[in-house]
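Could you have a look at this structure, given as structure tokens, before my questions?
Note that this complex is displayed minus one protein chain, with the remaining chains in position.
A, B and C label the chains in the order they appear, each numbered from 1.
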Amino acid sequence: MSIFIDRSNKVLVQGATGKEGSYWTKHMQDMGTNVVFGVTPGKEGQRVEGIPIYHTIRRGLQDHDADTAMLFVPPAFTKDAIFEALDAGIRKIVTIADGIPLHELLQIRSAARSCGAMVVGGNTSGVISPGKAMMGVLPYWIERVYKPGRIGVMTRSGSLTNEVTAEVVKAGYGVSTLMGVGGDSVPLTRFAEILPLYQADPETDAVVIIGELGGTMEEEVAEAMESGAFTKPLVAFIGGRTAPRGKRMGHAGAIVTGSKGTVEAKVDALTIAGGLVARKPSMVGPMLHELMT
Amino acid sequence: MSIFIDRSNKVLVQGATGKEGSYWTKHMQDMGTNVVFGVTPGKEGQRVEGIPIYHTIRRGLQDHDADTAMLFVPPAFTKDAIFEALDAGIRKIVTIADGIPLHELLQIRSAARSCGAMVVGGNTSGVISPGKAMMGVLPYWIERVYKPGRIGVMTRSGSLTNEVTAEVVKAGYGVSTLMGVGGDSVPLTRFAEILPLYQADPETDAVVIIGELGGTMEEEVAEAMESGAFTKPLVAFIGGRTAPRGKRMGHAGAIVTGSKGTVEAKVDALTIAGGLVARKPSMVGPMLHELMT
Amino acid sequence: MKLFEYQAKEAFRQCGIPVPQSVLACSPGEVSGAIGDFSMPCVIKAQVLQGGRGKAGLVRVVRNEKDALEYARTLFEERGVRRILLEDAVDFAGELYLAVTVDPARAKATILACAEGGVDIEELAATAPEKIVTQHVDLDRGLSGHHMRNIAFGLGLNGEKAKAFNKVLSALYQAFRKFDAELIEINPLFLTGEDTFVAGDGKLVIDDNSMSRQPGYEITRDHYDHDVEYEAALAGIPYLQFDGDISLMCAGAGLTTTVFDLINYAGGSVANYLEFGGPNYTRAVDAMELCLRNEKAKVILIVTFGTVARADVIARGLADAVARFRPSIPIVTCIRGTNEEEAFQIIRDLGLTPLSETEEAVQRAVDIAAGRVS
Partner (left out) sequence: MKLFEYQAKEAFRQCGIPVPQSVLACSPGEVSGAIGDFSMPCVIKAQVLQGGRGKAGLVRVVRNEKDALEYARTLFEERGVRRILLEDAVDFAGELYLAVTVDPARAKATILACAEGGVDIEELAATAPEKIVTQHVDLDRGLSGHHMRNIAFGLGLNGEKAKAFNKVLSALYQAFRKFDAELIEINPLFLTGEDTFVAGDGKLVIDDNSMSRQPGYEITRDHYDHDVEYEAALAGIPYLQFDGDISLMCAGAGLTTTVFDLINYAGGSVANYLEFGGPNYTRAVDAMELCLRNEKAKVILIVTFGTVARADVIARGLADAVARFRPSIPIVTCIRGTNEEEAFQIIRDLGLTPLSETEEAVQRAVDIAAGRVS
């Protein structure tokens, strides 16, 4: 089972006619994703990679069913595009946009929560269940990373995902579903909100989280473990352990303020909750072994 | 069972120190309602009818539990007071305010829906489970109306409630819970949203709805019956059958526009769905007899 | 409160919705003073609240000053019109319909748009609903780009037309919010040959509960069909006049409406609907004064079943009213609720019979009006 998307999902693509949109739409299809239509205002009647384009989601839904939306939309227009999808009844959405204004991230997350939708992103590479379906810009062709298997992976970082997941695969495992929640300081869906899906997934035996300094998402995972809401084996790798305090290293999320969000706090919380935390990516595979045998 | 409030509910009263607030707080207590504290900004430290007053709900909740809010707050301040209650985690709210601005009614209803709260009113006399608990300004002392029993009553009108409920009692029945949804054109909770509670209530055998021309609440009840979501006997009385079109007769809700909201449309819908619709209040009792024997 | 066209258009202007140049005139003299500023033909429109002004002969395109003055005089002197609007005629290539109202169940604003304006939209909604484009908008989130795209593409607009339309839509939505509108409507919305839009007509109904924050609008005699209705409105007592002979003086909108029905079922006819419930329940004297203004009334029927509106207080008010006006027509009472025993005694002391069943009281009033009893 895939926890977010499989071949039964009917995916519409917002911004399908752009360079990035059309390129990755083809890859999504190639991996098996069921893309039903695309949306670009003003371009109705065109086709991209065999799929029809509509001015609006509303017009696309007159001809097709869809339950999932993939956005290749610039950050400044992302809020409007997500609201369009939510208004149209779409409840699974992925946006890769890097640079969504902070206040709009809050508004999007608030709107999604109030209608029970899951919006994944922004600033993410996307979501993939290798061999089944993919939404985003994930290089499923890199075999030593995107190998089908039974480990769930949640990540805040694109570049680190390949690094750490390669270690999972090297240890003899594969990936059930990889969820990139993105590197923004306000991820639209948080780690702890995805955990129940992994918990319920019979095809996920354990979860690897790829975190970093800043924010409280890793601490929330620890809380879910403490409360018994998540009981499967969990290994975490958290980058930024030696990062100098107050320096912003890349991701908007990766800034430490006060005592919150330090790697130490995250490691302590996860360890107390029964998880294993790797200091180096290469420790992730062995730690999975340790928990699962 | 009471479908909205019973003696286990802990009720806070917003606007408890005003003339109306203190008068009806006493009556609510006299009927058995468990009032835990009152809120009036600037009056913390006072007591009304034995209950302590706080500046804010937040401060009251530091000393007491509460799960229900009763508002005696002027219409212009009602949105703010309801948002205060919702923010404090209160999910059952009754407001009697007559004159809440239309756009604020939309905003309140939208906020309540997005957090799963039930806000009853405005422009209502309130909610009562005779002999158990009461929220609002209901004359529970009129015995030929507020007699405990097994009939649920939902009403858009205060004055007509006494008239019609007296007929229910005259026919030998009594009231399980009476819910006044109020006479505004945007009732914060609609008939059809209450029906599932009556459906689930083992102490409600049948439901009487007291409707009027305008709006679509009665039609929504018919839809719930058609869909099988509500299966208990239902009798309706709907006022305004001979009202001249386009004339606004009292309630904001009671205006007919186009073909929607006419009494004919409501009667047809409810009848087709299996309900009985009384032309006169005096027919309600016999109709209940007909359906229940 | 329903605004006159000229008020609605002033609100449009404030919010940036294009409207034709116009002048309001309240007398033939004002018309002749202003008409010179208009190029011919221009439009003269009676400022009344009723719909269907065109068919009723209350709007006309005039070809020259003489026609204008003549028609204006007819409106003022023969049709009883108090205000007319002189307006530039618009040279249009198309007519659309655009409105914003509320959806109580969804708890959202609802935009309604149609590429065929200038028609009776209710009729169109009934016969060709697929021609109407609908869009719901959450008030807290506001009007967003995708709402406008849904509407513009739904109407088949694109390019410059869509841009210009979206400006009007955006402004209309702002006006809807700013003026606490129950309904704001442009019908027709003219599309000119230059791909611009102009509001041909304007309707704006402000929510009655929001009037305290919408200053500057006063109710006028033109808002009502009868003098007494206007006076009752000024007094804050809901009152409607009809052609029958039974004067209702009831408390509570639902109950009064029901008594109205029961009168009709019983073969009677209503002289007036008067509702003195809620905060007005102590004002029986004012209520009766209004009822007695209606000379067709043959009987006054008082029905109440009060909660806060205590029966004894209402009965005492009735006693005051009787003492003050000594009405020559019979009074039938059915005053119940809190403290009703005390009320019954007060009514008996007035020499009246305190009935306690609404339908019995209705029948009695109908019988009296029909001359069957007295």
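Everything below uses one rule, namely that a residue touches a chain if its C-beta (ideal position, glycine included) is under 8 Å from a C-beta of that chain, and two chains touch if they have at least 3 such contacts.
Because the structure is predicted, anything quoted here is derived from the model rather than measured.
Asker: What shown chains does the left-out chain touch?
Answerer: Those shown chains that the absent chain touches are A, B, C.
Asker: Looking at the full complex, which residue from A:Thr56, A:Ser157, A:Thr204 or A:Thr262 touches the chain that isn't shown here?
Answerer: Of all options in A:Thr56, A:Ser157, A:Thr204 or A:Thr262, contact with the hidden chain holds for A:Ser157.
Asker: Out of B:Asp30, B:Asp63 or B:Asp87, which is the one that touches the chain we can't see?
Answerer: Touching the chain that is not displayed is residue B:Asp87.
Asker: In the whole complex, not just what's shown, which of A:Lys10, A:Lys43, A:Arg190 or A:Lys232 touches the removed chain?
Answerer: In the full complex, the listed residue that touches the missing chain is A:Arg190.
Asker: Pick out which of B:Gly42, B:Gly116 or B:Gly228 touches the chain that's been left out of the picture.
Answerer: In the full complex, the listed residue that touches the missing chain is B:Gly42.
Asker: Quick one: say which of B:Arg58, B:Arg245 or B:His289 touches the chain that got left out.
Answerer: In the full complex, the listed residue that touches the missing chain is B:Arg58.
Asker: If you put the missing chain back, which residues of subunit B would it touch?
Answerer: Against the left-out chain, subunit B lists 41-42, 44, 55-59, 77, 79-81, 83-84, 87, 107, 111.
Asker: In the complete complex, the non-displayed chain touches which residues of subunit A?
Answerer: 75-76, 98-103, 105-107, 109-111, 113, 125, 137-139, 141-142, 155-163, 166, 183, 185-187, 190, 210, 212-213, 215-216, 220, 237, 239-244, 247, 249-252, 254, 257-259, 279-282
Asker: Can you list, in ascending order, the subunit C residues touching the missing chain?
Answerer: 138, 140-141
Keep this in mind: only the chains that are shown with their structure count from here on.
Asker: Could you tell me which chains make contact with subunit B and subunit C both?
Answerer: A
Asker: Of every pair of chains, which is linked by the largest number of C-beta contacts?
Answerer: Maximum number of inter-chain contact pairs occurs for B-C.
Asker: By mean C-alpha position, what chain is farthest away from subunit C?
Answerer: If we average the C-alpha coordinates per chain, A ends up farthest from subunit C.
Asker: Between subunit B and subunit C, what is the separation of their C-alpha centroids in Å?
Answerer: Averaging C-alpha atoms per chain gives centres 28 Å apart.
Asker: What whole-Å value do you get for the distance between subunit A and subunit C if each is reduced to the mean of its CA atoms?
Answerer: For subunit A versus subunit C, the centre distance works out to 54 Å.
Asker: As a quick test, compute the distance in whole Å between the mean CA positions of subunit A and subunit B.
Answerer: 44
Asker: Enumerate the residues of subunit C that touch no fewer than two other chains.
Answerer: none
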